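Of the protein chains in this complex, one is absent; all others appear in place.
Letters are used for the chains, namely A and B, taken in the order the chains are written, and counting of residues starts over at 1 for each.
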Amino acid sequence: MLALDNVSFDILAGEVHALVGENGAGKSTLIGILAGVHQPSVGQVLLDQKPTVFPDPLSSQRAGISVIFQEFSLLPHLSVAENVFIGREPRRGLMVDRATMNRRTREILRTLNLDIDSATPVSELAVSQQQLVEIARALSARARVIVMDEPTAALNEREAVRLLEIVRSLAAGGVSVLYVSHRLEEVFSIADRITVLRDGRHVVTERRSAITEQQVVSAMVGRELVHSTRPNRTVGPIVLEIRDVSVDGGLVRNVSFSLRRGEVLGLAGLMGSGCSELMEGLYGLREITEGSLLLEGRPLRTAGPQGAIRTGVGLVPEDRKRQSVFPDLSVVHNLTIANLPRWFRRLPGLLDLAAERRKTLDYKRQLNIRFTRPDQRISGLSGGNQQKVVLARALAGNCRVLLLAEPTRGVDVGAKAEIYALIDRLVQNGIAVVLQTTELPELLRLADRCIVFVAGEPRGELCGSQITQEAVMALATGLSHRVTISSASASSIQ
Amino acid sequence: MSIRQTDQPTIPDAPATGNTINQLDWDLLWERFGIAVVTVVIWLIAGLTTPGFANTDNLVSVLRQSAFVGVSAVGMTIAIIAGAFDLSVGSTQALCAWAAVSVAKLAGVFPAFAVAVTLGGIVGLCNGFLVSLVRIPAFIATLGTMFLVNGLTYIVTNGQTARFSGKPFVWWGNGQVMGLPVPSLVFLGCALVGVAILHRTSFGRFVYAIGSNREAANVAGVPIVKTTILIFVVVGLFTGLGAMLLGARLYSAGPGLEPGFELNVIATVVLGGTRLAGGRGSMLGTVAAAILFATLANVLNLNHVDAFVQRVVVGLVLLLALSVEGVRRRLAEYWTKRAARTSQASQPVREDQL
Partner (left out) sequence: MNANQPRSARVASSQVGLMLLIVCGAFTILSRQFLTPGNLLNVCTSASVVAIVGLGMTLAIASGNFDLSVGSTAAFAGCVTMSLVQRIGVAPAILAGLATGASVGLINGLIVTELGVPAFIATLGMLTIVRGAALIYTGGRDIYLYGQTQYKILSSGFAPVLLALALAFVLWFVLQHTRFGRHILATGSNAASARRVGVRTSLVLLGVFSIVGATAALSGLVLSAQVLTGNGRLATGLELSAIAVVVLGGTPLTGGKASISGTVLGSVLVAVINNGLNLLNISIFYQNVTLGLLLLGAIALEALGHRRTKQLTTP
């Protein structure tokens, strides 16, 4: 599976070229190559029709390519002017020529309509202003191509409109902009040409006037459905109820839903939609700042992961490498870690190693996890099997609500199917599942109901057969403003 | 066919580094047993080249010497596996040793033992509190406590050394049981206790988890704050015990006892194979490294090398042990960069190459 597979397209001078694709379509890798952070294994980048290599970030900048990453590359303690001119500070003898630096910065900022003191430390600016500082830096470096990665992700509507104007004027001035975004409304209001990537491959490059939004959506998702289909589920009583919940003071807002035993509720949305934050809030990794949660009728106050596990909420996190796996430790250790006798209650908390082994082998059978010995290091297992161990870890806590965040990310097709079958079985046995995924076929395969989020708010709900890739994508990209009021679950209620 | 990609491309089913069924994991083996092998080799070489090394009395002395750093290193091993470490063990040792000697004079062996260990535990508690609740980075917090405890020791002792040569007390530092020095037996016992803690208790699992992946440990519900505090307490307890043994050995103790002790302890743990980054460790390695250092000191002594040189050797060995990881990483980076640049074949972009 390649990150980028034979992707070719070109960017013309002075054009706004939109790059569109789902998460994982290959956009980040492409950006990385342009930024000099990654190297292509095959193929070339041609600048002015001449093959160029960017072994490091500096060379790509010198060649006139400026990349504005989603998380920015600003130095928080330094001033606006210093960030704009970092590495290229004008000098007068030994000294940095502050006056010239400030003057030039002010000029650039003026063209961007940004009215701030160029001596302000960048950490004191609002995100939209910081973004303009990044653009100013690109301009001062005489960039010929500016790559913007999801530029409006953290902006409000007014700021986004202003940004789009700036992008237009940049292009009018001869600078090419590679505008990477999944917000099709913006893309269609500003792009000259649009390129769609899917699964690492190039799907289409077309002038904006020659393609419709619907066609772009299809190009983004167009793939055959997974062979197995979602079984009909019988749902039980309500096990989790959340009302008007906000997480972390507003990252996600106005969320209300109820979850029943035996059902899978999907949370869908593209990057920045707030789904992951909601999942973390449900598990206690983030603060629920508003609203109420009831688990089996009793208020759920998750004071951190320990509390969540104890009250019967389990999580399979979305970033396996960062949040789940202990690479140096064995399979047994990884599996049992969430369930150890609490040593401070019953000193010294001695472990029953034999019982742990048995439990591990038990799960090995149940989940069909492939490993040789329980005490081998988990880093030797494939991604799919590692994920199964993480799943077993959540199950070992006897959870009633299972939160699955991107459960098959980085997992091959075979293991994927197995995990889907597992989830079916778990749900059949009465566990309630909240599934957060950006992988649409997975959503279709597993979810009975699905709430689509955009920019931190629920935008619409789809049930049963309403859940199609196009419908979800249309809601997620903000194209469809229709809010579907959910009817009762399509299946029977016990 | 739907294939998922993440922002970081992965090969979903290719096993990453680690043990496979057919190959021996040389990395792991070296980590666990490497230093023990090196120690044995050095013993052989020393025995053949240095006169005076290979006689029983000398070997017993080497073993005895290794115990004083070793006992504290047992606790430090636990801390480093969790990704922390403690610079205050030197000052703590001085304070506890002095307390042990003074109390032994007044009240006998077991009160001395109790006081030394308790004092160590209290210092550890302070460290743990600073690190986990006040959120001061471990090395700076323990740097501060080192200073504090050092000063406190001077104040409490008024700069004086305490002395005591009562037989039952000094036996703990100088005696032998069946030919083996008492401190070494205590050291061995501590190492076994350390192993038991690490492998048989929830606390031990938490230690490994925090060191291996702190964020994942948090997500998995590991009580990080409580565990961190207990880690530092454990370091303090072991240090206190070792301090009593040292006081018994020297018949005396006072402020300024063994400057550079903390470096010796950390060097012992690192040389023994426990990585500074945490998550992996070898108690056997710590034991072997403690003996190795004592052997080196002994050989240098027998060759009439300056005491100063010995301390330089410890520092050099530590840096060497730490550099191995860095050098290896550099080489790996260099080779993958070269491969990517000259590669003509179509290779998937792998996660571990980025």
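A few remarks follow.
Everything below uses one rule, namely that contacts are C-beta pairs under 8 Å (C-beta built on N, C-alpha and C of every residue); 3 or more make two chains touch, one makes a residue touch a chain.
Quick caveat, the model's predicted, so the values are computed rather than measured.
One of A:Met95, A:Ala210 or A:Ala354 touches the chain omitted from the figure, and that residue is A:Met95. Only one residue from A:Phe72, A:Tyr179, A:Tyr283 or A:Phe453 touches the chain missing from this view: A:Phe72. Checked against the hidden chain, the listed residues B:Val38, B:Ile122 or B:Leu152 yield one contact partner: B:Leu152. The omitted chain makes contact with chain A at the following residues, 35, 37, 57-58, 61, 69-79, 82, 86-87, 89, 91, 94-96, 98, 119, 121-124, 126-127, 130, 137, 150, 153-154, 272. The chain not displayed touches chain B at residues 87, 130, 134-137, 139-141, 143-148, 150-152, 154-155, 158-159, 259-260, 263, 266-267, 276, 306, 308-309, 311-312, 314-316, 318-319, 322-323, 325-327, 329-330.
One rule holds in what follows: only the chains that are shown with their structure count from here on.
With centres set at the average Cα position, the gap from chain A to chain B is 41 Å.
Only residues 1-4, 23-26, 28-29, 32, 38-39, 41-42, 53, 55, 199-200, 223-224, 226, 283, 285, 304-306, 308-309, 315, 317, 322-329, 333, 336-338, 340-344, 348-351, 353, 372, 376-377, 379-384, 393, 408-413, 415-416, 439, 441-442 of chain A touch chain B when the two sit together in their complex.
The touching residues of chain B, counted against chain A in their complex, run 1-7, 9-21, 25, 28, 200-203, 205-206, 208-209, 211-213, 215-223, 226, 279-280, 337, 340-341, 343-344, 346-349, 354.
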